[in-house]
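The complex appears here minus one protein chain, its other protein chains still in place.
And then chain A:
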C-alpha cells in the first residue's frame, strides 16, 4: 500500500472531519488539536458515515451520527455501544504541505 495525496493541509481546518476518497475507499480525514487522523468512514455498528458525526478534539473521539457510537481517533477502537468492533485506522502524514494517507488492512 502506498501513500495517497488527499489535498493541501490548509484545506482541512482544525478542528474538522472531511470525507475523502483513498484508493476507492471512503475515509474520514480528521484534523484535531494539531494532529491528522484517518479512519474508515464507516461505523461498525450500522455502517453510518462517521464524517457526518460530532468530533470531540479534546476527547480525541468521533461519534456516529445515527446511534452515537464513539470511536478513538488514533486507533479506531470502538469506545461506546452500540459499536463493538474497531473501525480501520489508517496512516497519515503531512509532506510539503500535502496530506498523505496510506490504507491499513
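By our rule, contacts are C-beta pairs under 8 Å (C-beta built on N, C-alpha and C of every residue); 3 or more make two chains touch, one makes a residue touch a chain; residues count from 1.
In the analysis below, contacts and distances are computed from a predicted model.
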Which of "FeS cluster assembly protein SufB", "Nitrite reductase large subunit NirB", "cytochrome-c oxidase" or "Carbohydrate ABC transporter permease" matches, in UniProt, the chain that is not displayed: "FeS cluster assembly protein SufB"
Contact residue for the chain not shown (choose from A:49, A:68 or A:82): A:49
From A:21, A:59 or A:91, residue that would touch the chain that is not displayed: A:21
Where the missing chain touches chain A, by residue: 19, 21, 24-26, 41-42, 46-49, 52, 66, 105
